[in-house]
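For this depiction, one protein chain was excluded, whereas all remaining protein chains were kept in their positions.
By written order: A, B and C. Residues from 1 in each chain.
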Amino acid sequence: MTLQTVLLVAAALFCVGLYGAISQQVVVMVMMGLELMLNGVILAAGAFWWFLSPAPDGQVLLLVVITAMTVEMAMGFAVATLLHRSRGSDMTDMATDLSR
Amino acid sequence: MTGALTQVPAGWVPLAAVLLLALAALGATVDGALAARAQGRHWGSGLGLPMAETARLLRQRRRRTVAADRPLWLIGTGGLLVVALLMVVVVPLGRWTLSDLPVGVVWFNAMDVVVWALVWLAGWGPNSAHSLVGGYRFLAQALAYELPLMFAITAPAVAAGSLAVGDVVAAQEGLWFAVWMPVAFLVFCGAVLAFSVRAPFSAPAGADLAGGVLADSSGIDRWLLLAGRWALMAAGSAFAVAVFLGGGHGPLLPAWLWSLVKTGALLAVLVWVRRRLPTVRPDRLLPFGWVVVLPLVLLQLLVVAVVVVVGGS
Amino acid sequence: MVDDIVFWGLAVVSVASGVAVFRVDSMARATYALAVSFVTVGLVLLLFGLDYLGIVVVLMMVMEMAIMAIYMIMFMGMNPALMPMSMVHGKRTAVTVAGLTFAVLAAGILLVDWPERRGAPAADLTLSLGHAVMGSKMLVMITVSAVLFATIVSALVLALPRGRYDTDGADDGDRASGEAPS
Partner (left out) sequence: MGLRRRLTAAAVRRATVLVVEVPGWGRTRCAVEREIRDRGWRPAASPADADVLLVCGRPGARLAAAVDLAWEQLPGPRARAEVLTPSGASAALDRALDGLADDDGQRADAAARPGDPAMGIGADEDPDGDDAGSGHETSDEDSDDGDSDDGDSDDGDSDDGDSDDGDSDDGDSGDGDSGDGDSGDSGDGSDDDGAEDDESGEDESGEDDADDSDDSDEMDMDMPMPAGIPLAGGGEARDGLEMDLLHVPLGPVLPAWPPGLVLHCTVQGDVVQEARAEVLPPGPDAEPDGDLVQGSPADRCDRAARILTVAGWADAAAAAARLRDELLDADGPGSSRPALDRLDRRVRRSWTLRRSLRGVPAAAGNPPAGDVHDQLLRHLDQARHPREGGVPTPVATVPLDRLPDLVAGQELAAVRLLVAAADLSPATLVRSGAGLS
């Protein structure tokens, strides 16, 4: 467990999330991708803190990332709900069309 | 972290599990006795209930449902017992504790949140309308009880100036926290009933849903769910004893025995409460939780914080 | 040594479940795969001695994913599991971009000459985090936070329109008669 290995894992998580965020069509799935990217960021921030400078202030950065994630989630839910409300369930409509 | 507690090696985990199951069985036994009395039989005739039910469910076959999400269902059913055990990991038994995590209070909180996921998965797994509605009900209910629960357990942590359960217990040397933060204590007891899905918070497994999350499980699956609920209730009581009722503090008896006696007594009281109260519908619970209980707990927390600030400076 | 084994185990689970999020067909499974990924990262933070933050990550993310699952199922009305169909657009671009990013990041991680560790972790990290956030005014902040939160909640309650189940006893009858199905 060195800084490099942890960062590699974090980069892997970040890139999987990036793939999801780019490729998914549905808002909530895009959100999942973003979450996964932030997950990687958290891991990286933790690793930087531990391996480079385990000073108290460093933890605050992590706290900020976690908060950002929560806010992103809340906003995401709100946006998804609004989209759903205003456009109706386009996905479901699509499904019916396909089946006929 | 704390000098008062001895951390025992992980080899003692099985003993903790046995103790937890014994407490769970105690809860079920009290419940059986109370039920027998309510039905007009001698209370003694209900004492064998947990054993008889265990035998019955061990003999029963498991049920399958069409298009069930088997792995998630299994996680949901089996997880409850595991989470209950993880909860008691940070609860000291007298002087001993399995792990005196410096953030034990937060750990307990995190484990209780895992129950959200597990109950919902148990409802989701069987692919049946009733159990699914039960799972959703639990989430609705969880939103109502979780924040009050969080603030309720924050109060003793603030008073003790530490998130370690050992420190919280040590801070109650003279005066139990339950005495001067009664609101937080009562809210926490309510939350224990809620995350173990007991009346008045039993709507997710309610009779009106034919058993809700329990509706489609039988045999060992059902046993795991039922035992998990009782174990959660026991773990919640044990934690309440540690953070509100002075843990092992008490005269005469050794500390570990005090912990057990208090836990058993609190558990019995909670079982009694559960039998006294009808279920509250979850949609009526949410406004109550947020509009009434949450401000009360916050007020309690405010009082505690002011006392600590004033007393500390 | 033990730390290494635990770390690698957690790392593998974390990345694997991260990949699973976009591979499985079931919304419930995808959501909970993401939850597993978060939980493992939270546990890795515990390895770094970040007890509080690690457990908070577990706590918040499990809670969030439990709620997320509802949204997933609600808004993914059309589910790939029901009718196998691709919900993905620009798959090739996405893979390329993600792969390139990973290559760049990995190169950077491996090539940069990381500085030596400076300083040592505080004895009580949770306390030091508190001090870092709130300075010496922590106790005051504890008091204020309760007040602030109470204000937020009351503001929300006042501002909230009627929801799906606004049942305040007497209203129910109105609703039942007023909203007969179309």
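Here, a contact is a pair of C-beta atoms (placed from the backbone, for glycine too) under 8 Å apart; a residue touches a chain by one contact, two chains touch by 3 or more.
Just so it is clear, the structure is predicted and the values come from calculations on it, not from any experiment.
Of the listed positions B:Ala22, B:Ala38, B:Val291 or B:Val310, the one in contact with the omitted chain in the full complex is B:Ala38. When you scan B:Leu86, B:Leu186, B:Ala210 or B:Val309 for touch with the missing chain, the hit is B:Ala210. Remark: the residues of chain B touching the chain excluded from display are 34-36, 38-41, 45-46, 48-49, 51-53, 55-56, 58-71, 73, 124, 126-130, 132-133, 136-137, 199-200, 202-203, 206-211, 214-219, 222, 275-284, 288.
To be clear about the criterion, only the chains that are shown with their structure count from here on.
One simple way to say how far apart two chains are is to compare their mean CA positions; for chain A and chain B this gives 32 Å. In this assembly, the C-alpha centroid of chain A lies 8 Å from the C-alpha centroid of chain C. Residue positions of chain B touching 2 or more other chains: none. Of all residues in chain C, those that touch two or more other chains are 56, 67, 125.
Against chain C, in their complex, chain B makes its touches with residues 1, 69, 72, 101-103, 106-107, 109-110, 113-114, 116-117, 120-121, 124, 136, 139, 142, 146, 151, 158, 163, 283-284, 286-287, 290-291, 294-295, 298-299, 301-302, 305-306, 308-309, 312-313. Contact residues of chain C toward chain B in the complex are 26, 28-29, 32, 35, 51-52, 55-56, 58-59, 62-63, 65-67, 69-70, 124-126, 139-140, 142-143, 146-147, 149-150, 153-154, 157, 165-168.
For chain C in complex with chain A, the residues that touch the partner chain are 3-4, 7-8, 11, 14-15, 18-19, 21-22, 30-31, 34, 37-38, 41, 44-45, 47-50, 53, 56-57, 60, 64, 67-68, 71-72, 74-78, 83, 85, 87-91, 93-95, 97-99, 101-102, 105-106, 109-110, 114-115, 117-122, 125, 128-129, 131-133.
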